[in-house]
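Structure first, then comments.
Here the complex is missing a single protein chain, while all its other protein chains stay put.
A, B and C are the chain letters, set down in written order, and residue numbers restart from 1 in every chain.
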Amino acid sequence: MNEILSFFGDNKETFYFVILSIFVGIEVIGGVPTVLHTPLMSGANAIHGVVIIGAIHVMLNVEEGNYFALALGFLAVVLGTLNVVGGFVVTDRMLEMFKKKK
Amino acid sequence: MNEILSFFGDNKETFYFVILSIFVGIEVIGGVPTVLHTPLMSGANAIHGVVIIGAIHVMLNVEEGNYFALALGFLAVVLGTLNVVGGFVVTDRMLEMFKKKK
Amino acid sequence: MKHNLLEICYLIGSITFIIGLKMMGNAKTARKGNLIGAAGMTIAILGTIFLHEGCISATIFGLIFGAIGLGTAIGWMTAKKVQMTKMPELVSMFNGMGGACAALISLIEYNHLRHAAEELPPFALAAMAMMGGASMMYGTMLAIIAGLIIGTISFSGSIIAYLKLNGTMNQPIRLPKYNVINTLVMIGVFTFGGYIVVTGGSSMLVYLLFAAAIVYGVLFTIPIGGADMPVVISLLNSFTGLAAAFGGFLYSNKIMLTGGILVGSAGTLLTLIMCKAMNRPLSNVIFGAFGGGSATAGTTDIKGSIKDIQVADLAVLMNYSKRVVIVPGYGLAVAQAQHVIHELELLLEERGVEVKYAIHPVAGRMPGHMNVLLAEANVDYGKLIEMDDINPEFEQTDVVLVVGANDVVNPAAKSDPASPIFGMPILEVDKAKNIIINKRSMNAGYAGIDNLLFYDPKASMFFGDAKKALTELVAELKTME
Partner (left out) sequence: MKHNLLEICYLIGSITFIIGLKMMGNAKTARKGNLIGAAGMTIAILGTIFLHEGCISATIFGLIFGAIGLGTAIGWMTAKKVQMTKMPELVSMFNGMGGACAALISLIEYNHLRHAAEELPPFALAAMAMMGGASMMYGTMLAIIAGLIIGTISFSGSIIAYLKLNGTMNQPIRLPKYNVINTLVMIGVFTFGGYIVVTGGSSMLVYLLFAAAIVYGVLFTIPIGGADMPVVISLLNSFTGLAAAFGGFLYSNKIMLTGGILVGSAGTLLTLIMCKAMNRPLSNVIFGAFGGGSATAGTTDIKGSIKDIQVADLAVLMNYSKRVVIVPGYGLAVAQAQHVIHELELLLEERGVEVKYAIHPVAGRMPGHMNVLLAEANVDYGKLIEMDDINPEFEQTDVVLVVGANDVVNPAAKSDPASPIFGMPILEVDKAKNIIINKRSMNAGYAGIDNLLFYDPKASMFFGDAKKALTELVAELKTME
């Protein structure tokens, strides 16, 4: 109990941060029309591609000679980029369709 | 410029905190019907009564013998309580009216 | 341990504020939302006292509870006793109290800081400055001064708003070139504050700043017409929120920060939404294009003549109608005629007449004014029809009875691009078969403009104070049986 409390105390900034972000996430989506569900899903998909920052971080900090980590990191960056670029481009294409001749 | 940057760096948690809170505040209000404007205003009014926490803080930490600070603190707590209690009660009364016989 | 528990209380409080505000934005959950916010506040306040680290002397303890008790007693009683129509006054007053509270905290903390700095030997200050303490000092000072200025403006502004709503000060007071003067004073106050932050100032200077901020709050509010006060209060509300947030910075107190910022941003948005509902930009409210309703009345040339109708004829007309729609407006509120109108409604319904109320979103002087008023008189909620739903029904309406409303039924909003209310959605009463307008004179309403509706061939004026006139109408109807 005490440990949980002090864990909370040490990380209270993070708790607020997480909770506020959750609220923003929820509020921001409220009341989307059905038609936008697919592009919204795909747009959100592109945004979690932010995980690529972590992959780049790995590569920037890999110890010299650790080829295994380097290879995995390379793969991670490729996959992350796919997620980001593919996600945004696909979403844009979908939304372009929606707009057409509106 | 450098100072501003390092000020930002030192307080980045706070910046995120403030910005996320602003977004939550804005999102939370989006699309209120006109009829609720007055009670919502009054409810928000009660919430900023949270400043009373500061007033209590002052009184808890006042140095012994500093009667001036004590008196001002006392006044601040009274005013803060007025804001909080009055705000919530008035809002409740208004909303009670709205509900009646719905 | 205690400290961490307290932080949890604050987190819970912050969450209740968010959820509470969210729920208050929806008619069905609004009341519960308010109570949730109140519960969170209680937790935060009790936590602050009982989870304080270090011992508290009995005196302090007693004083705190005395202050809270006193505030609760006064706040509760005033809030419970006040008339429904006086709600906005009260909100304004409570808002001012919050602002004053923030200002007092800043005053105390400033003195505290000064004191601490004076007791330190100069070289310690220099050392602190070198270690980056200076930027911290500036930060603290900034929070104190900003809280002081904003809290004080909110305080004195709210008091003026209160007096205006109260009727004590019911004409906008406009110094010549007041917009220029106000802007200069504002710049002056903030520059002065900045000077104190940078130099450290002195107690004397801070009291001067306090006084200057009071003056600015007054100057800011007095030129604005009484009817615009709801918007002003909403704005001052977000100011107090900001002041509370600065308090949060000062004490690195998370709940003051969330609560304050939340209200600050939500309040600002609400202010803008209110202006939009009235179809006016905020600048127009603050710099007062109209709102006094005194200057511009009766400028249009009116062609045509008005008819008036006697109470006996009106009673007959209404008695034999099938569908009647009542349009309540500001005059109904002023005359406190909500109970009589309800009586009229019941009487007509008894005789088989269908009666509805047409509620314009900005009828009266505060949002939802008519709903609150009629709810107070026990009018059935289902009979209050919103503008968009009632407008298509006017064509099938036999009699529209406009009671003390003016701008909200002014067809100029649709037809005259030069009119100041052009673009505001209105109740389209001119489609009804008969239009009866009750007011005391031909005077203009809030926007200070003439109303061509009164000259409509289908319209008849039923002059008199709303309460008196309706009471007569009810009496007349009763004799008819």
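Some observations on this one:
Note that in this section a residue touches a chain if its C-beta (ideal position, glycine included) is under 8 Å from a C-beta of that chain, and two chains touch if they have at least 3 such contacts.
Note that the structure is predicted; figures quoted are calculated from it, not measured.
Every shown chain that the unseen chain touches in the whole complex is listed here: A, B.
Although one chain is not drawn, its touching partners on subunit A can still be listed: residues 3, 7, 10, 14, 17-18, 21-26, 28-60, 62, 64, 68-70, 72-102. Residues of subunit B that touch the chain left out of view are 2, 5-6, 8-9, 12, 15-16, 19-20, 23, 27.
Keep this in mind: only the chains that are shown with their structure count from here on.
The chain with its Cα centre farthest from the Cα centre of subunit A is C. Distance between chain centres (mean CA atoms), subunit A to subunit B: 33 Å.
With centres set at the average Cα position, the gap from subunit B to subunit C is 17 Å.
Work out the mean CA point of subunit A and of subunit C, and you get 41 Å between them.
Annotation for subunit B: residues 17, 21, 23-24, 28, 30-31 touch two or more other chains. Within subunit C, contacts with two or more other chains are made by residues 18, 22, 258.
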